[in-house]
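A single protein chain has been omitted from the complex, and every remaining protein chain is retained in its original position.
Right after this comes chain A.
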Amino acid sequence: MDFLRPTTWAEALAVKAERPEATPIQGGTDVMVEINLDKGRPAALLDLNPIAELRDWTSEDGWLRIGAGVSYTRLIDELGGWLPGLSQASRTVGSPQIRNRGTVAGNLGAASPAGDSHPPLLASDAIVEAESVRGVRMIRIGDFYTGVKRNALEPDELIRAVRVPYAGGPQYFSKIGTRNAMVIAVCSFAIALHPGRRAVGTGIGSAAPTPRRAPEAEEFLAGELDWAGRSPVPPETVRRFGELVAQAASPIDDVRGTRDYRVHALAVMARRTLGWAWTEYRGT
């Protein structure tokens, strides 16, 4: 196995172009588990830690550009105020030690349907900034997940950053697991209200081959909410929203939970997060 250590981003792209089979490693919290448990030996490891610029984030025109090397811990501490949904989801990842190393870019690289960053990224229309020696590609988050643990990256591409718009309204994330720390989601759900354009964003985790949105639920709710008057959401609307979210999923039975449980839990999480979000909106 080779251990490749580029020190600049340009060098990393050149190495990835030359060695497309090399496995990038950032926090290593997915990659090292695979190696330690001998689930597969990469031909080469491409260490991104030395590239200082990946650890930066910047803010421009209402968007945050989060470098691929920003850990969950730093995201929560430094960006939580702008990105409440992603920050709530980040707080549920693993343990402090895992959050000190793990990154959203690594979560995207792994593209597990259970990855916790995916639902809030979907709900807020994030963009994955992928780059190769051929140039930069801005991939809409909805186009990024292509299958179970598969994503839209080309073999010579690396994730440079994730771009997420500032929250324009309330955002909430909910996750079901058997304990509070260190759990892979049985299923999860994120909601984002976008009052500026009177739209609703959603994201479903661990209940389909890929993370996905619930477009019908989004459209339905956006049309029903009393954006101007801020009156309470009628129970019938809340119920229907939950139903539409659950219908958007296509879960399976597995070791963590059954299909039926996931469908049920998604509807509950959708209703609950809507309740929290609307209460916050009415109070602002």
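Annotations for the structure displayed:
Heads up, the rule we're going with is that contacts are C-beta pairs under 8 Å (C-beta built on N, C-alpha and C of every residue); 3 or more make two chains touch, one makes a residue touch a chain; residues count from 1.
The rule is simple: contacts and distances are computed from a predicted model.
You can't see one chain of this complex, but its UniProt record names it "Carbon-monoxide dehydrogenase small subunit", from the set "Carbon-monoxide dehydrogenase small subunit", "Sarcosine oxidase subunit alpha", "ATP-binding cassette domain-containing protein" or "Phosphonate ABC transporter, permease protein PhnE". Shown as candidates are A:Pro96, A:Gly147, A:Gly196 or A:Gly223; the residue that touches the absent chain is A:Pro96.
Considering the whole complex, the residue from A:Ala52, A:Val148 or A:Met182 that touches the absent chain is A:Met182. Across the interface with the omitted chain, chain A contributes residues 1-3, 5, 25, 27-29, 31-33, 35-37, 41-42, 44-45, 47, 49, 73, 94-98, 100-101, 180-182.
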